[in-house]
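Here the complex is missing a single protein chain, while all its other protein chains stay put.
Up next, chain A:
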Amino acid sequence: MDIKVRVWRQSGPTAGGKMVTYDVKGISPDASFLEMIDVLNETLILNGDDPIAFDHDCREGICGACSMVINGVAHGPEKATTTCQLHMRKFKDGDVIDVEPWRAAAFPVIKDLVVDRSAFDKIIQAGGYITAPTGTAPDAHAAPVPKKDADAAFEAATCIGCGACVAACPNGSSMLFTAAKIAHLGLMPQGQPERDSRVIDMLQAQDDAGFGGCTNAGECTTVCPKGIPLSLIGRLNSDYRKAISKR
């Protein structure tokens, strides 16, 4: 396939950026999107140009590092798929493809397509855990967990922390990310003692980190590669109301 990509190039956090067009010729439809960028970068290096910086690591859709807005959609056109799992067979010969970084106030650009997502870690620090220091645990079978709760907790826990939800949100809100962790831990009996403080502290942390408010636009769940449902935000709001009413 022969395609053109228009890529956001920005040399550093404070530099201005712009879209630059590159030709990519003879790419296999079986190549992944990132492999297409690899091939382009090899050419750029040998031509003495600066290769495109982008985050990626596992290339299996699980580490959450890759993060490209492709043709205006976080992670691109394929549903429930991270950038690294998107393959060129989803495009046509002759396509012109726009590639941009996540754009959100809380995710400043570091270089080209690389952004700083450390604000997500700040939200987890505020309460996205169960306090269980090593060595304190009772036997794993001491407290059975109904299968349906365990399965629902697992579904919420599949969030990979990529930040597509934030990139897609018109407000740059991290509500889906936070809601997924609140649901994961709140659905398990182990998570109950800290349930109230968790939701209050995590919401405060996401405000402090510069994420916008949630207006139920629902763009987040549409781009989520793991299909985290919007209903978890309702669950979070319900938890929050209960928690503040006890204060």
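In this text, a residue touches a chain if its C-beta (ideal position, glycine included) is under 8 Å from a C-beta of that chain, and two chains touch if they have at least 3 such contacts; residues count from 1.
One rule holds in what follows: contacts and distances are computed from a predicted model.
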Identity of the absent chain, which is to be given by its UniProt protein name, from "Rod shape-determining protein MreD", "Carbohydrate ABC transporter membrane protein 2, CUT1 family", "Peptidase family M48" or "succinate dehydrogenase":
"succinate dehydrogenase"
Touch criterion as defined above, residue of A:Lys18, A:Lys147 or A:Lys246 at the omitted chain:
A:Lys147
Chain not shown: contacting residue from A:Thr14, A:Thr131 or A:Ser245:
A:Thr131
Just the residue numbers, please: which parts of chain A touch the chain that's not shown?
11-12, 27-28, 30-32, 34-36, 38-39, 42, 45-46, 48-51, 53, 55-65, 78, 80-81, 85, 87, 89, 110-111, 114, 116-118, 120-121, 124-126, 128-141, 144-147, 150-151, 153-154, 157-158, 160-161, 184-185, 188, 190-191
